[in-house]
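Yeah, one chain of the complex is gone here, protein chain that is, but the others are all in their spots.
To keep things simple, chains are lettered A, B and C as they appear, and every chain counts its residues starting from 1.
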């Protein structure tokens, strides 16, 4: 039995998601490589020990260096705050360890470039955590577009909207300062990645970025929010197709507004993360008086669904997306070959974000490659 | 019984819609002023006579001047091609006749300015035909936004998408030449008007306009399309709120994509013209674990619904929108006071279109008022 | 120009709907026969005069006999309370006049038999007002089923649910007494008619009928409700297919719950009156991983849509259903041949209602033909 020692840095939201995925992945996918849960690292020794117990790790630490240097840890999952990604990844690659890093890859393009360089130098497997594009429905969407099933694409609209900061009375917190923790830094990567995955590279952007709620309550009175909470972006893909992105964390009522709509000469499709088990598809070649959007429910015929359930329409969930990522990471390590989305894909997202800020500041279109 | 003589110029799609509305409006709304169907004008004498018979007009003509000069015609409905609007309207106003003119008002801003000036000089009633904003659901949306029910608005997204030119094999026709007959000229006015109606004036725009299908089949071989078929626009309203518009007649699968989504600090709403009897409303003050978008079906409690049916959810349709317009036009004439949307509202739309083309050409943001 | 004099009995909800339809029908459908609005009858002379003014009738009366005997009235639309249908229809037929009668035809099966006999004896045209089945979407559904497009039908579920008496505090009114004004008498006819239209004759029924709210407030204190407000029925069609019906006027939240779902060996369809412009169709012969319910928006390619609008997805409404009925009634008169649904169809509905009550009382299955 081929085993691989796993260490997870982070015991919060994403750390848990990856820990659960690592517990389930072999049973779900019967992977060739089986994960061995070695070390988990969180911010305190006590907290880390508690998480190790909960998630079934053999050891725990409050120092990520201990984890990275643990000889039994052969692959590192980085699910800690964004400002730690670079340092951990670079250290892990220096030891030849494989790295799965949550999005956004680095705090900015410069960091991501350092991370990608370290990954490439190491020869280890690298992967970036864009989970939302991994649903069976989104994989189907990708196949439909790439196979030409809806013809030549004529437009793309993407949206990542949530409402966790929609209430102006929501107190100031860590998300309210530093560009990397802002709306563009934190929320936009998923939908930018979706744009790449579905449409190919983005050529140029024209962005309008703002802070809707400029002050938030704090114990010391109203405190200035120093990053953005909403943005809209026009873009052109390298294919020449026009697109737009809307990213907001103040969109009241949106819980998982990971939405895209793609129109082509022979059809169209729509996906909404709030109903992740459906893809809406319009086929222009249907009989004229029977045309309409079809709500396709995912099932065993669609990628990465069957291991979770033999029944179509029975549905996969958020946690399953992470388990799919874990499967691909294990398989990539087994093959010693990085799989999409790699650190390069993570970096491309940083580049678009950078271009968007530049565009916003200059109030004009900016070529992404010029960044 | 107060009566008013009506003449309709145009016997096509919109001409018929207005003719049916004029036949039904008094019975539906019991208007103080009753329409008398005097003259209809279409392109041929024979065709006009047939339409007069079908719609119940007393007289017919192939010359709009005859109609405008008919002493029994006191109010003129202009539902003819856009390039005729100005001339007819100016002639009618010169005779002191009231004018309802289909959108877009003039071929361009200059024409609309001439038309508005003529209207104001005449003192007659003037109205522009933006029917989609007249559904009971959209009237509710407007009330919700204006009353502050969803708090301060934080973003607006509008779309007018159809697919009647989505197929590249669709032959070249009159819609494929002249800016006024293009996607921006013909489709955008409705959703620009909606943006005004719901959000107030647009301050500035940043537009990207294109011709997706650059050639279309014609008896003489591929023929160059000389106007646009798709556009995306970022905007800022005078309120400072950000917004975006997507207008396309090549959006495969969209039949009546008159869509808007409005987010506010206390709620959000969504409307889709393909289900015109529903408004989706999210209220942030609902109990935390019971929040969600509510599908409100229109009924007698909503504006302009009850005259069509006493039962909620029984639904109004496209033709009813035109009947609502007819009612407001008759009431405006009765009051001798123009009602929203007037020629001024029509002109404001032209101004935004003009600003959008300017922005596209200059590839930068353009202040609408500078146009 | 062939004209036909119309008289309408009733100036309430349905009377108005038919009056508006008669005003609009010739303009919409360009019917061979043109209606001439002769006389309207409501309960008071004053009220009738007001309605005549509003709807454009030449004369008014508070006595339906005057209307029926008016020599200029050649066709009578009966939209008065159910307990008047028989007498008016019989009188009209005796004079050879054509009759359109709102559902339910008679107060009970016996009355409907008398009415049908009178109709047949007269040789005049007769029609029953089942408007909901006249939407373009429901006409499409009927075609799909009848053409075998979804294979052999395997089950039918129908529902007519509204909530106008859902609140137990709703005061006692005329709807709360007499079987004909109850839930089965008043609401069930539409969906029973739909079952016939889509599935053919009902062979047998097994019904459970009840009065959920047994007392309602009245000025004299709680007053006993003497008819039903909810019923569920199992049935078997003559084809052998199983079906069920649910009829309720206490179904909180339902506004126009005219719903049917039909499953066949090769597909399935669903219609919901709250979104009357859509038909949901599932085709079993679609590619295995692209199957799902398609939301077909009605448009000019579907029956009786184009006269209302050339644009698909632009939508028809409740009032348009009545205009479609008016068109068919005029055409039937023009052809001197009754069209579906005739008085016979109205009578078949009475028969099922009767069978349902018998079944409920006997607590067993009842053959419809035995009634």
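The criterion applied here is as follows: contacts are C-beta pairs under 8 Å (C-beta built on N, C-alpha and C of every residue); 3 or more make two chains touch, one makes a residue touch a chain.
Keep in mind that what you see is a predicted model, and the values were worked out from it rather than measured.
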item: Contacts of the hidden chain among displayed chains; value: A, B, C
item: Residue among B:103, B:249 or B:302 that touches the chain left out of view; value: B:302
item: Full-complex contact with the absent chain, from A:129, A:189, A:292 or A:315; value: A:315
item: Option touching the unshown chain, where A:139, A:277 or A:342 are the choices; value: A:277
item: Where the unshown chain meets subunit B, residue by residue; value: 140, 278, 281, 283, 286, 288-297, 299, 301-302
item: Subunit A, residues in touch with the chain not shown (by the definition above); value: 1, 13, 16-17, 19-20, 23-24, 26-28, 30, 53-56, 162, 254-256, 273-278, 297, 299, 308-320
item: Those residues of subunit C which, in the complete complex, touch the missing chain; value: 150-151, 154-155, 157, 166-168, 206, 208, 210, 212, 230, 232, 234, 236, 242, 244, 246, 248, 250-254, 263-268, 282, 284, 291-293, 363-365
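We adopt the following convention: only the chains that are shown with their structure count from here on.
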item: Maximum centroid distance from subunit C, chain identifier (CA atoms); value: A
item: Centroid distance [mean C-alpha coordinates] between subunit C and subunit B, Å; value: 34
item: Averaged-CA centre spacing for the pair subunit B and subunit A, given as whole angstrom; value: 41
item: Overlap residues in subunit C, where contacts from two or more other chains coincide; value: 278, 297, 299
